[in-house]
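What follows is a single structure, and I will ask about it in a moment.
All protein chains but one are shown at their positions in the complex.
Our next item is chain A:
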């Protein structure tokens, strides 16, 4: 560790960006080793970029105290930054194993340690490459309005949703103010390169000291890392509350402060407070959606069109039934694929994905089914129930779907009024579907004739866009009972 260890006083500051983790830490090798060769190279180039070089200085010859040690190490220190850059350019040009880049970084140019910020960048890069690597929970930001009562006469002129205007530095400061008395944290905020999201990576330690004396392993402990993702322009927040509760399966009450889950909860609670401002308070509410895939969350709780219309209504979200008003063709003569692909120019949707391939793939998959009037009818029913969801046109795979059924067995009659007396004796049936794409799987089952597409309840079509639901009489109940 590069910092002097003589002075150690508890502070409330955040962990510094340049706190170095010794490069010899085995878990560091592991967590950087998750990245691909190209990703590692990209990271090295970013670190060596002119704008960042001050934050991530590589180990140069000038830094060496005693040149005699040099023989023991396989990588001689570079003389200038240009030289180091050239090394990675060369690595870029030739093919090779990931190992050599990793070793070059850890044992060569950053042998004096990887800073917390570098580690955070590496983690976020991994997230960009693997959007399904974590399980995310979608939460909704809602404004707590106390002043609304007074303004009932004039309707507010501003119909924008409760999207907080976030300024990164201010937000992190606010968050730091909230959690610093309880935990020590390192923050890293970055916009995703591939998705319309801003990631906040928070690493928490329960030590009040600026350079914690814990083993260096702790810095790569993934259960101490919390990710918060802010999708652009919509009142939702995604968090990753680490699912790996393996070692902490039974938290003992004595170790309240050191339990990583407690730390995570503390951080989660302080997010809405950090987003709030005077006269503008926010709170986080659950939206019963958790999924492993960030694109799924963006589709179901994002800024786009499909947030509030799924299942049978996804035809509206994709505008798959009607064309633009300038289209002279009657809409029933045009295939939905064409409607989706045609020249609508939406600012949010960006450029249409130029894929004849998706449409072709789909039509060919339909063709393999022998056409009998029965299956044709079923296919129509499936189309009307699932819309475009679960097909290759609009993939939003849910990896898990938990359903609690509250219907009494065998009774089909309407029971609108006497809800209360039936509550006590209800046998609760819980169904859990899991797989790579639950709704797509149900659609497949319907295509095979195992599920009756006309009679199945709407939660099977993914219409609600949730991953946890309580269902009575085929309708999702708003509140979990």
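Operating definition for what follows: a residue touches a chain if its C-beta (ideal position, glycine included) is under 8 Å from a C-beta of that chain, and two chains touch if they have at least 3 such contacts; residues count from 1.
FYI, contacts and distances are computed from a predicted model.
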Legend entry - Among "Putative exosome complex RNA-binding protein 1/RRP40/RRP4", "Centromere protein Cenp-O", "Dolichol-phosphate mannosyltransferase subunit 1" or "Protein prenyltransferase alpha subunit repeat-containing protein 1", the UniProt name of the subunit that does not appear here: "Centromere protein Cenp-O"
Legend entry - Touching residue (missing chain; options A:312, A:445 or A:468): A:312
Inset, instruction - From the listed residues A:11, A:38, A:61 or A:233, report the one that touches the chain absent from this view. - result: A:233
Inset, instruction - Consider the whole complex, including the chain that is not shown, and state which of A:181, A:278 or A:330 touches that chain. - result: A:330
Legend entry - Residues in chain A touching the chain absent from view: 140, 142-145, 148-149, 152, 155-156, 159-163, 165, 196, 232-236, 285, 302-309, 312-313, 316-317, 319, 322, 324-334, 338, 343-349, 351, 356, 363-364, 366-367, 381, 384-385, 416-417, 419-420, 454-458, 461, 463-465, 472-479, 481
